[in-house]
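One protein chain is absent from this view; the other protein chains keep their places.
Note that the chains are named A and B in the order they appear, and that numbering of residues resets to 1 at the start of each chain.
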Amino acid sequence: MLNIILAIFLGILIIVLAIMAVLNKNIVVAIIAAGAVSLFASVLYLILAAPDVAMTEAAIGSGLSTIIFFYVLNKINRQNG
Amino acid sequence: MVNKILFIAALIMMLAILLTLYRFFKGTTAADRLVAFDVMTVSSLSLIGLIAKFSDRIIYLDVAMVYGLLSFLGVIIVARYFEKGL
Partner (left out) sequence: MENSIVEIIGAFLVLIGSVFLFLGALGLVRMPDVFNRIQTGTKASTLGTFLTFFGLVFIMPEWWGKLILLIIFILMTNPVSSHVLARAAYCIKVPMFKKTVIDLYGKDAEKLFKKETKNE
């Protein structure tokens, strides 16, 4: 019972956060929203009984891609002066 | 008895995540949204603990550990970018 309610809730949350990541004008907010999408997708994989996929999704989607996005954003800001 | 109380606790946690989602959606500056992200991940961390109790598998607590570490890392990276660039 809890699993069904939680899956529907997390699905709606992921859709709202993804729409916000696409439509927002501020680029820092868009990157934070993309990281939040990945973290909640990790919880969704967890209640589908796949803990290894959840761990990988949290590590790559939220850790590595956020670091790379901010590194590139910093380089672009420095080149533009 | 115990399962009913834990079910009500999980519902209250979901309501807390919805309230922080409202702040994340509406917050006026970027720092507001970063605070909302922090509170949201900590709330879902304790939700993972309840999921581990309901499905009786201890391996889920390892996932909770990795999840907390990576959400902390994300907050630190964005704050450092705000201060002086990565």
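The rule we apply is simple: a residue touches a chain if its C-beta (ideal position, glycine included) is under 8 Å from a C-beta of that chain, and two chains touch if they have at least 3 such contacts.
Nothing here was measured: the structure is a model prediction, and the numbers come from that model.
**Q** Thinking of the complex as a whole, which visible chains are touched by the chain that is not shown?
**A** B
**Q** Write the list of chain B residues that the hidden chain touches.
**A** 1-2, 5-6, 8-10, 12-13, 15-17, 19-20, 22-23, 29, 31-32, 34-36, 38-39, 42-43, 45-46, 49-50, 53, 58, 61-62, 64-65, 68-69, 72, 75-76, 78-80, 82-84
Please note the rule applied: only the chains that are shown with their structure count from here on.
**Q** Compute the distance, rounded to whole Å, between the mean C-alpha positions of chain A and chain B.
**A** That pair's centroid distance is 12 Å.
**Q** Going by the contact rule set out above, which residues of chain B touch chain A in the complex?
**A** Where chain B meets chain A, its residues are 7, 10, 14, 17, 21, 24-25, 30, 33-34, 37, 40-41, 44, 47-48, 51, 54-55, 57, 59-60, 62-63, 66-67, 70-71, 73-74, 77-78, 81, 85-86.
**Q** Residues of chain A touching chain B in their complex?
**A** 1-3, 5-6, 9, 13, 16-17, 20, 26, 28-29, 31-33, 35-36, 39-40, 42-43, 46-47, 49, 51, 54-55, 58-59, 62-63, 66-67, 70-71, 73-74, 77-78
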